[in-house]
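Just one protein chain is left out here, and the rest sit where they should.
A, B and C are the chain letters, set down in written order, and residue numbers restart from 1 in every chain.
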Amino acid sequence: MSAGHGHHHHERPASAVELRARALEALLAERGLVSTDAIDAVVELYENDIGPQNGAAVVGRAWVDDAYRERLLADGNSAIAELGFGGAEADNLVAVANTPTVHNLIVCTLCSCYPWPLLGLPPTWYKSPPYRARAVSEPRAVLREFGVELGAEVEIRVWDSSAEVRYLVVPMRPEGTEGMSETELAALVTRDCMVGTALPRL
Amino acid sequence: MSAGHGHHHHERPASAVELRARALEALLAERGLVSTDAIDAVVELYENDIGPQNGAAVVGRAWVDDAYRERLLADGNSAIAELGFGGAEADNLVAVANTPTVHNLIVCTLCSCYPWPLLGLPPTWYKSPPYRARAVSEPRAVLREFGVELGAEVEIRVWDSSAEVRYLVVPMRPEGTEGMSETELAALVTRDCMVGTALPRL
Amino acid sequence: MRRVDGVHDMGGMHGFGPVVETGGELPYREPWEPRVFAIQMLISAEGLGAGPGGRATREEMDPAHYLAASYYERWLYSAEQRLLRRGTIAPGDVEAMVVRLEAGETMPPHADAAMAERILDELRTAHPMGPAPAQGAFSPGQRVRVRRMHPQGHTRCPRYVRGAVGVVEAVRGVDRLPDRATYGEKIQPEPVYSVSFSSEELWGAGQEPAFTVLLDLWASYMEPA
Partner (left out) sequence: MRRVDGVHDMGGMHGFGPVVETGGELPYREPWEPRVFAIQMLISAEGLGAGPGGRATREEMDPAHYLAASYYERWLYSAEQRLLRRGTIAPGDVEAMVVRLEAGETMPPHADAAMAERILDELRTAHPMGPAPAQGAFSPGQRVRVRRMHPQGHTRCPRYVRGAVGVVEAVRGVDRLPDRATYGEKIQPEPVYSVSFSSEELWGAGQEPAFTVLLDLWASYMEPA
């Protein structure tokens, strides 16, 4: 699975930047400076092991276990470690809970900071100029694009990840989920719910 | 002299934007909406009739005629009209005088506003991001690029042309010019002297 | 697309590199450039365009395009947009003419001496602001704070002065607020003030000795400090 080593066969010709990326990898591999399997390992880590399923497991637990929820909101790092999660870009995790009168939204206006160990690598929109520019100045217009309409009584709290703190939104448990298991509940929690651009739905 | 009418023969092929500009002119001419001679007239106006020689004449007069200088600093529009100057982009002219303790610098951070009737069309650097960004935040570093070093005792006043006022810097008359005529003096006054990025030299 | 707190608002931004570069002293480098300038002037003078003027139209450009484009490329963009908005040209017209020119077709000039006279008259005519009122919202010597605001369209209040405290130095006259007049709103003129700011107020203590920055600001942009 190594780019730059002739394994890729695209229908279309490679772009200049793709060629350059493959050349950089090939160069570092040829000199023995970067190992192809280390690159593969990083890619596979975030494609297979680490992704929104981790964050969803945290939220699912918080929905069924009030004591866990309290620990999560009080000390994010310790609480996610209970479920085996943590690492780079969740060095200082703060979980923020939605309520009937508070909706939380996460952004990084300066960069693309994001809690990798819980959500994987961020979607393109999270890293793009429109979201970075608008989330802090017109959050309701942004939420509307995602199909989320909130009542005027809801205070929107936009968290700009300007330092080394990373945020996880704990959405409200939807009505009608009383009989569901922790696993079934976690399946309702999409990535966007934990960034604040979606609400969990049955 | 009409672009888009086959009169231009470049060594190099026309760029996409040049082609597009020529096409727009040809399109408007073919439909009789814009006349080629009107375009020629505007280009020639700013190439031949209107340019820094106008502003230099104003400064030359101010250097030899204290009463004119006073009128110029009090009411720019009327004073330049005395010499036959005025028009679009000098709708509200304000002349600002350099002194041993004040140096004036003109910029337009939002756009490229500039006193056309006195200085012609602005140089590329005046319209470019580096000048627009830096003149208001590090004027001494900018002046240094132009070879202008001012003592720490000099207050730099940077005029950002944010409204419909246009500015003309009246530089200090250099020493050693006592015997010179108004015309000789005007010849010392370069465009950049009247923007504030140069000082007149003998 | 009336949302233009954009990259054109450059005061204080970093990363653009040196001011002085080879060729930068010229107003333009290519013969087509002043012709696009002239066309934009004629579009306004002859009423061939519609919507906000060339300047506000250029501010609506995609930010990456705005920065990548040369100066007169932006003018070409605004000329085309204004013509399209009024229906003077239709989408595809310019592209079709490009094809014809590339095929070697030679287009005859169009002469109209009266139009040339009109535009020269217009360019030689000043349209000054109205006189300053005897009593305005602010007076010379007064301390003012620029409002922290987030205009949804064209504005002449750059970001770098918003929230800053300055001193009114002079009243320039009265003029319609561009934030609304640009979009054709019928509004009354209001006073415009020359306001000075210390560099330390704007940027904090810096590497250069303190200096002064002055802007001409409409009354609506400010409140008493």
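Everything that follows uses one rule, which is that a contact is a pair of C-beta atoms (placed from the backbone, for glycine too) under 8 Å apart; a residue touches a chain by one contact, two chains touch by 3 or more.
Keep in mind the model is a prediction, meaning the values are calculated, not measured.
A.B. asks: Out of C:E30, C:E46 or C:E60, which residue would touch the omitted chain in the full complex?
C.D. replies: Within the whole complex, the residue contacting the unshown chain is C:E60.
A.B. asks: From the listed residues C:G15, C:G104, C:G141 or C:G184, report the one that touches the chain absent from this view.
C.D. replies: C:G15
A.B. asks: Using the touch rule from the top, list residues of subunit C that touch the missing partner.
C.D. replies: 1, 3-7, 12-17, 59-64, 66-68, 147-150, 152, 159, 162-164, 201-204, 206-207
A.B. asks: Mind pulling the subunit A residues that touch the left-out chain?
C.D. replies: Here the touching residues of subunit A are 1-6, 8, 17-30, 32-43, 45-47, 77, 86-88, 90-92, 94, 109-112, 116-117, 120-125, 127-134, 136-142, 145-146, 152, 155-165.
One rule holds for everything that comes next: only the chains that are shown with their structure count from here on.
A.B. asks: If you check the contacts of subunit B and subunit C, which chains show up for both?
C.D. replies: none
A.B. asks: Per-chain C-alpha centres versus the global one: which chain is nearest?
C.D. replies: C
A.B. asks: Let me have the rounded angstrom distance from the C-alpha centre of subunit A over to the C-alpha centre of subunit B, please.
C.D. replies: About 52 Å, centre to centre.
A.B. asks: Centroid of subunit A to centroid of subunit C, CA atoms only: how many Å?
C.D. replies: 41
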